[in-house]
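Here's the structure, in structure tokens; my notes come after.
Note that this complex is displayed minus one protein chain, with the remaining chains in position.
Residue numbering begins at 1 within each chain, and the chains themselves are lettered A, B and C in the order written.
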Amino acid sequence: MARITAGVGSSHVPLLGVAHDQGKERDDYFGPIFAGYDWTREWEKQEKPDVVILVYNDHASAFDMRFIPTFAIGCGERYKPADEGWGPRKVPDVIGHPDLAWHIAQSLILDEFDMTIINEMDVDHGLTVPLSMMFGACEAWPTTVIPLAVNVVTYPPPSGNRCWALGEAIARAVESFPEDLNVQIWGTGGMSHQLQGARAGLINPEWDNRFLDLLEAEDDAVRHIPHIEYLRETGSEGIEMVMWLIMRGALGHKVKTLHRHYHVPCSNTAIGHIVLEPNT
Amino acid sequence: MARITAGVGSSHVPLLGVAHDQGKERDDYFGPIFAGYDWTREWEKQEKPDVVILVYNDHASAFDMRFIPTFAIGCGERYKPADEGWGPRKVPDVIGHPDLAWHIAQSLILDEFDMTIINEMDVDHGLTVPLSMMFGACEAWPTTVIPLAVNVVTYPPPSGNRCWALGEAIARAVESFPEDLNVQIWGTGGMSHQLQGARAGLINPEWDNRFLDLLEAEDDAVRHIPHIEYLRETGSEGIEMVMWLIMRGALGHKVKTLHRHYHVPCSNTAIGHIVLEPNT
Amino acid sequence: MSHLDIHAYLAEFEDIPGTRVFTAARARQGYHLNQFAMSLMKPENRERFKADERGYLDEWAISEEAKQAVLARDYNALLDIGGNIYFLSKLFSTDGIAFAQAVSTMTDMSWPEYRQMMLDGGRSPEGVRSIREGR
Partner (left out) sequence: MSHLDIHAYLAEFEDIPGTRVFTAARARQGYHLNQFAMSLMKPENRERFKADERGYLDEWAISEEAKQAVLARDYNALLDIGGNIYFLSKLFSTDGIAFAQAVSTMTDMSWPEYRQMMLDGGRSPEGVRSIREGR
């Protein structure tokens, strides 16, 4: 039986990909950021997940304005890094897990989630930066990946409540997959950031850390934070944090925190990172 | 305030488009089919809807296997008839209603339906045949249209229950649109048909008529018919009838039947047609 | 919500006589075959295919078995290897034959026989609802 063994939350700032790709991980600016991922890189070497369900958002890379899926699940064999305007990142192709992905997709639709199934797409920094953060440089990613793309660009994104419920449904789907697989679920994006207008550069460490506290909590109060609160408190792009709720919803009521990290700044952004495991 | 004034159910067999386009509406074969739409064509001339929310499925025309949205709502300005292999039908372009469509799309996402928003696509016989059946030949369609495409090709399609609930949510969304608009909702596809394999040509008039009875009923028992029953009883493509439940769910508990029509055969298919109005 | 089990849901589909439901398994197997068929929506591709069917097929990542079945217009074989009828219908229209006529080739009837069956009210569901239950 497949099982979700851990949940990982992480920012996915494109500049982290640049820093990694250009060998700047340990310079004065990036050192304190990457130091917070050292623990996780060692832990992932022990954990050796077979599959990562990687919740992220496409940043106008695979999807343009013609099609805007709320929840899209990648059921394909492999995905290439997208050219976001600088040429594609020189990182390995992302290898899918179509068996589990289709199983989850079918289960979610039966469970009344209105998924869009994707068989071919390129994946942008939202997906490849977390892979670099968690695994460092590699010839091939040490896990297969099921991309789960969430619309957080065109309003409204899905509610926090809906995201949490999707996580719960993903957990049920994974549990009903017969093969013995070690599955992790990652929620990415956030934390505080606003990339536009006069208020750009907004950072709210108190709110971000309270959000991390709520993720660690036994109750599910965090699912009820309205969109407007993310926007007011953490900047217009802080809304990406709703994606962490999919990860958290998949872990069940009680969780144990294995690791937590917070740093300001990275580019326009606060960096947040947490590793949780289900505690049943 | 916009209001849903009627629901229309209809088959959307491509051959009906051919018959219409080639002037065969009154021949021996097609005469009895089109006769059942005469009432509706007259009624539509009186009703003059401003907008039709047209629930249909794409038959491998706008969507190929790369993207498979469960529920896709067209928010664009206009849509061209698709080339399904014979060249596009020579019928008018379909004019959208982006104001209401975006309002519905946004409302549905807030209401926890995981919609895919579509801004550009071609529309196939699933959408243009019902327009021809209800309006006949015209220089321009006498209404704007909001296409609502449902996946009923790749399994699983949405459950009957989910379709009904979507209809209810559409009704709430329409009611909260400030402009005074006469809105109809059409459910298309069906009835009995199987287009493949040794069992092709299956027709089950008893079941089809019971389905029409259930649509007329005050309760919502029809939403609970499982997919397997459609498949066993009405053929593999009879599953399209789940789309009628979106129409029916939007009309509220009690409905009044204005018109009903059933005929066998049309090509491989049974023709069903019903006109309902909310009865509150 | 009901939390239906996907395994039980899918298993029932195998119990319908003479019917292949387009499940994920079939969608995956027939992916490139269906994408090939879809390509025939473009008039220029229809022309290229008609001019050299084999050459056009060779541009696609599909099996030799699938190519032979396309060349033979063996629609039952194409369904068995993951073809979907709505995708394959682009091949009917490229050939200029009616949908119902193409469908009839999948049955044990000739096209006139099939057409007559439809005129007579279609195929009865009696006995072809369930293999297991024989009804």
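Just so it is clear, contacts are C-beta pairs under 8 Å (C-beta built on N, C-alpha and C of every residue); 3 or more make two chains touch, one makes a residue touch a chain.
Because the structure is a prediction, the values reported are computed rather than measured.
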{"item": "Omitted chain's touching partners, listed by label", "value": "A, B"}
{"item": "Sole residue of A:A35, A:A200 or A:A217 that reaches the chain not shown, by the stated touch rule", "value": "A:A200"}
{"item": "Option touching the unshown chain, where B:Q106, B:N209 or B:T257 are the choices", "value": "B:Q106"}
{"item": "Residue among A:T5, A:S176, A:N209 or A:S267 that touches the chain left out of view", "value": "A:S267"}
{"item": "Contacts of chain A with the absent chain, listed as residue ranges", "value": "14-15, 59-61, 64-66, 82-87, 153-156, 159, 161, 192, 194-205, 207, 227-228, 231-234, 236-237, 264-265, 267-268, 270"}
{"item": "Touching residues (missing chain, whole complex) on chain B", "value": "75, 98, 102-103, 105-107, 110-112, 119, 172-173, 176"}
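Note that only the chains that are shown with their structure count from here on.
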{"item": "Chain A and chain C: spacing of chain centres that average the CA atoms, whole Å", "value": "39"}
{"item": "Chain B and chain C: spacing of chain centres that average the CA atoms, whole Å", "value": "24"}
{"item": "Whole-Å gap separating chain A and chain B, where each centre is the average of the chain's CA atoms", "value": "37"}
{"item": "Numbers and ranges of chain C residues touching at least 2 other chains", "value": "2, 6, 9-10, 23-24, 27, 31"}
{"item": "Touching two or more other chains - residues of chain B", "value": "65-66, 154-156, 159, 161"}
